[in-house]
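Omission of a single protein chain aside, the complex is shown with its protein chains in their original locations.
Up next, chain A:
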Amino acid sequence: MAKGRLTIGMLLVLGLPCQAEVDEFELVLKEHLFYPARLEVPAGRKVKLVIHNQDDTPEEFDSFDLNREKVIFPKRKATVYIGPLKPGVYDFFGEFNPNTARGQVVAVKQEISDAN
């Protein structure tokens, strides 16, 4: 009985999403433009992207490269998790204003600089 409980407990722990610390990056949408338009993130790690919509209209953050889509309502923010990404350039755009709201996530391989 105890062994069964232990097994279920282990399965639950292993099945839960990893709660390790995640780097956070911010994007701002203003007048249908993303700032910064080119965002560098570490490759090989999951990162948290917080997108602030400062416009008066909703916008849909969309990326076929990142396989993400999320509507951000006016004067609100939204969170999207991306990665782990291979080093490279990943396009994203605003689905409602695709001619102006465009940007790129650049996944950069980081050198191990922290000796500790």
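Note that a contact is a pair of C-beta atoms (placed from the backbone, for glycine too) under 8 Å apart; a residue touches a chain by one contact, two chains touch by 3 or more; residues count from 1.
Convention: contacts and distances are computed from a predicted model.
Candidate names were "Cytochrome C", "High-affinity iron transporter", "Acetaldehyde dehydrogenase" or "Cyclodextrin-binding protein", and the UniProt protein name of the unshown chain is "High-affinity iron transporter". Of the options A:Glu21, A:Asp56 or A:Glu111, the residue whose C-beta touches the omitted chain is A:Asp56.
Interface with the hidden chain, as seen from chain A, comprises residues 17-18, 22, 46, 48, 56-58, 60, 64, 67-68, 70-71, 73, 76-84, 95-96, 98.
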